[in-house]
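As you look at this complex, bear in mind that one protein chain is not there, while each of the others sits in place.
Moving on to chain A:
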């Protein structure tokens, strides 16, 4: 997949080469999906967790996994193609450093990957299972929902698979289409017993992933793939934890609350700026981070029903499978979100 991504980018800039060889086809029709729908806003450099290093998102994941394999001798990482470094390079160097018994490929079978991971966790070792794309998590749905989530409850706390963490690349990427763009967190959002976490940046990703690994409940960690290379920050090299189930208020505001997670947080930051500039509206921006169990305290719920001056607006993709060429029209970009703010203010 990473190789395919590189090819697309090169083609966009190296169209000259293409034209020379295929000149008889005429000028290529260039579809404008090479430009991203957001701008990544790095957070200020963290000072509380020791020395930092410039890392992008996949490197921050590697750093978290490296810290884990180093400090926890029972930890193992497995999934499709993780041995050579992973299709998104999240596990580069780990097999050489920690050995083939701890970082290994599995056969191509998601239900097996998660089932196997549950067993590793039940036996007392730390299991970090990779699903190659969140779009392919569905064969493992039974193991996640019927087994992992219910292990502790159904056994009266005699057995549990809290040592399991499932990681998967998540979300739109510009050209991923139906099966490389999905955000399936909603399918898991009402499944008691698991935790679902989605970071917005490298610093958040490392801290949240380490919290998921340390957490004594099975966790699903979705990694926004469009940020793997695009998001670069100064990330602490030592391990640190960012607490789960605590939403983060990134920006205070008084008129409208914008709640988002993952890539969309950066869209919403821009929407907040646009709303301030064009509408004079003050927006609060909240990164939910943990989808389940989610931080109802920070976000507010039925108790604030009487305090709302307008109905809650959901701005998201349409109820269709994720399309390929129509992605620019499909995604909840900043203009749609801005328009929702505008309509809400004028309700």
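We take it that a residue touches a chain if its C-beta (ideal position, glycine included) is under 8 Å from a C-beta of that chain, and two chains touch if they have at least 3 such contacts; residues count from 1.
As a convention for this text, contacts and distances are computed from a predicted model.
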{"item": "Omitted chain (choose from \"OSTM1 protein\", \"Translation initiation factor eIF2B subunit gamma\", \"2-oxoisovalerate dehydrogenase subunit alpha\" or \"Small ribosomal subunit protein uS9m\") - UniProt protein name", "value": "\"2-oxoisovalerate dehydrogenase subunit alpha\""}
{"item": "From A:97, A:216 or A:343, residue that would touch the chain that is not displayed", "value": "A:216"}
{"item": "Hidden-chain contact residue, picked from the options A:52, A:111, A:177 or A:234", "value": "A:111"}
{"item": "Given A:47, A:157 or A:307, the one touching the chain that is not displayed", "value": "A:157"}
{"item": "Chain A residues touching the omitted chain (full complex)", "value": "74, 76, 99, 101-102, 104, 106-107, 109, 111-112, 114-125, 127, 139, 142-143, 146-147, 150-160, 162, 192-193, 195, 216-217, 245, 293, 296-297"}
